[in-house]
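Only one protein chain is missing; all other protein chains are in place.
After this line comes subunit A, so read on.
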């Protein structure tokens, strides 16, 4: 059974078997426009909640994607190195950014579920 959280920064976090997969929402990719570069972290890197984990660059500008909680990176989506547009075409699927283990899953408490997130977009 998986659970999906959404942050006010337009990230989604899917928890499955103790591992979190993180990506940006469809709304976020639309706001950013066509992505041309995704800077991915190293597998094994440890992050604190709020650290910049990934930088996504559109034609015009660079934007940070933050770690939603403390933990260790266990995988990154290497396909994005050659095809960053996957984040635009499939932000909730093949355009995922990284996977991490969570030191303290309770740090996600208070984040939105999908219905609340959609409502927050107005």
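Assume a residue touches a chain if its C-beta (ideal position, glycine included) is under 8 Å from a C-beta of that chain, and two chains touch if they have at least 3 such contacts; residues count from 1.
The working rule: contacts and distances are computed from a predicted model.
A.B. asks: When you check the chain that is not on display against UniProt, which of "Cell shape-determining protein MreC", "Aldehyde dehydrogenase (NAD+)", "Carbohydrate ABC transporter permease" or "aminomethyltransferase" does it turn out to be?
C.D. replies: "aminomethyltransferase"
A.B. asks: Pick from A:16, A:34 or A:104: which residue touches the chain that isn't shown?
C.D. replies: A:34
A.B. asks: Of the residues listed, A:55, A:90 or A:112, which one is in contact with the missing chain?
C.D. replies: A:55
A.B. asks: Could you pull out which residues of subunit A are in touch with the chain that's been left out?
C.D. replies: Residues 33-34, 36-37, 39, 55, 57-62, 81, 84, 88 of subunit A touch the chain that is not shown.
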